[in-house]
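My structure is below; once you've seen it, I'll send some questions.
For this depiction, one protein chain was excluded, whereas all remaining protein chains were kept in their positions.
Read from first to last, the chains carry the letters A, B and C; within each, the first residue is number 1.
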Amino acid sequence: MNRIDWPYPTPGIPDHYFSRGQVPMTKEEIRVLTLAKARLGSGMIVYDIGSGTGSLAVEAARLVAPGEVLAVEVNPEACALVRENARRFGLKNVRVITGMAPAALEGLPPPDRAFIGGSGGHLEGILAACHQTLRPGGIIVLNAITVETLGTALAWGYRRGYQVEALAVNLARLEPAGRYHIWRALNPVYIVQLMTQRRHDE
Amino acid sequence: MNRIDWPYPTPGIPDHYFSRGQVPMTKEEIRVLTLAKARLGSGMIVYDIGSGTGSLAVEAARLVAPGEVLAVEVNPEACALVRENARRFGLKNVRVITGMAPAALEGLPPPDRAFIGGSGGHLEGILAACHQTLRPGGIIVLNAITVETLGTALAWGYRRGYQVEALAVNLARLEPAGRYHIWRALNPVYIVQLMTQRRHDE
Amino acid sequence: MNRIDWPYPTPGIPDHYFSRGQVPMTKEEIRVLTLAKARLGSGMIVYDIGSGTGSLAVEAARLVAPGEVLAVEVNPEACALVRENARRFGLKNVRVITGMAPAALEGLPPPDRAFIGGSGGHLEGILAACHQTLRPGGIIVLNAITVETLGTALAWGYRRGYQVEALAVNLARLEPAGRYHIWRALNPVYIVQLMTQRRHDE
Partner (left out) sequence: MNRIDWPYPTPGIPDHYFSRGQVPMTKEEIRVLTLAKARLGSGMIVYDIGSGTGSLAVEAARLVAPGEVLAVEVNPEACALVRENARRFGLKNVRVITGMAPAALEGLPPPDRAFIGGSGGHLEGILAACHQTLRPGGIIVLNAITVETLGTALAWGYRRGYQVEALAVNLARLEPAGRYHIWRALNPVYIVQLMTQRRHDE
């Protein structure tokens, strides 16, 4: 495992800089958009629920230091990857919580931001748990690849009075094909932003 | 014109925070992806060619301070908007160069990064001018909405030995429609990244 | 109103061949995909629920003659457009039923195929009504632009034992912009196909 020096304040670390094994990873461009929708700031406490490889946790940890990212992940292989990737980028502020949300969230410090990347079928419970402890002005950002998760997240957000915004993201990356170049599609992803209060200028 | 305090280090200032008049603006999500592909860093000199409303210049200026963004724009209405938007976000490091690239680039300090958002039909000349003065390790990021601009940029990049990556971006934003929600599509945009050297780990 | 001779057996009549007023129209390419998913055949009875301008009804009527298309539409302006567009293409086998589905479906002959383009908030009732009278081997094809309609249609289809397939369609049309060409996005549409039985080869 070689240490990586990524000196740029802009998010968007290329996918291949992360160890990933067989664990699903939030792709670079989706990560960038997800981080933007979370409006991170220095000193924040961030949940990363369903952390996978930890690529999002790593990027968030760089942006919120000396704040902390609490990476909640049930799969032990993934937990090891989160730790490895945090070390690779020299980060001390990623704490791995091995366990299944929402149960694993109990006793954690209240978050300023919560990312939900995977919910293991407990999305409503996870949202409810985040809602209970989310700090004033807090934001929940959810990445959904299923129609059902999108539907649940939107319905929940409206019901609870959040300001709801969402994006459907269809991206394709250029790839050489002989002398020519084709587009290789990434699977569609939905990004849902749930904000606890109206923005001050609206 | 009210001053806006946007305290987050993550890019992604909402579109409606900018004054825009009739001038085309790089949409929030495209801006975020474009900034990521540029890998900005503190102290950098950044060209923003075809600056439009200056939304990209404003976001870049926040990220490279005490570096500087040189916003090159031929349309006087747009130049005024760039200045207004820079003031609105309290930025002193956006310099507006009124004129047509590539001619207007003469005499400017060599850039670390160059954004090309509009080329007024002089794309090859602009690319050549950037190429001549781009600092070692420099990156050019181009937003193309036309098929022709995409083709020219890719062919130019390969011919000059750049490492070329590109994205086709199809986004849609959720929008209320009565009790339901539809997706409102943004027009497709291509983001082309031209890097002067192989990444160290490849 | 001039009569149009469209001599091709392939679906895909250009949008501007239809009278449309202020009524929403299923765009040419969405129409083509929707008709394909319905697997129309000569002699079939077809419901077109939420017919709008009748563009889908017109294309279907050409393909199923001497079968019949029953265009169910509550908006009187739209009903007039359906009739006008049917006349324009010389079709005698489009019958307009003015009324709100599912109530308006009562007493109609059982369908081989049902298109649902608009449901006025009564999607479950419409699906149930179609389900009750749909002939063996029948197919329901639904165009959804809202997240909620998509979710309801999928859940309903699975619950009732249909073979469910669906497409998310993101299209953009080339458009001149000076000497260049941009892509103009159509809003995303979901096409849901509900088939009453397994295909014989599966």
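What we mean here is this: contacts are C-beta pairs under 8 Å (C-beta built on N, C-alpha and C of every residue); 3 or more make two chains touch, one makes a residue touch a chain.
Since the model is a prediction, treat every value here as computed from it, not as a measurement.
Of the chains on view, those touched by the hidden chain across the whole complex are A, B, C. Only one of A:Ala80, A:Ala155 or A:Leu186 touches the absent chain when the whole complex is considered: A:Leu186.
Of the listed positions C:Val32, C:Val74 or C:Leu108, the one in contact with the omitted chain in the full complex is C:Val32.
Contact between subunit A and the unshown chain involves residues 121, 145-149, 170, 172, 174, 177, 179-188.
If you put the missing chain back, the residues of subunit B touching it would be 147-148, 150-151, 154, 168, 170, 188.
Contacts to the hidden chain, counted on subunit C, fall at residues 2, 4, 7-12, 14, 16-17, 28-29, 32-33, 35-42, 63, 154, 164-174, 181, 183, 199, 201.
Throughout what follows, only the chains that are shown with their structure count from here on.
At the interface between subunit A and subunit B, two copies of one sequence, more than half of the residue numbers in use are shared by both copies.
Subunit B maps onto subunit C through a rotation of 180 degrees [Cα fit, steps of 5, range 0 to 180]. Centre-to-centre separation between subunit A and subunit C, using Cα means, comes to 39 Å.
Chain centres here are Cα averages; for subunit B and subunit C they lie 42 Å apart.
With centres defined as mean CA coordinates, subunit B is found 25 Å away from subunit A.
With touch defined as above, residues shared between interfaces to two or more other chains in subunit A number as follows: 154, 168, 170.
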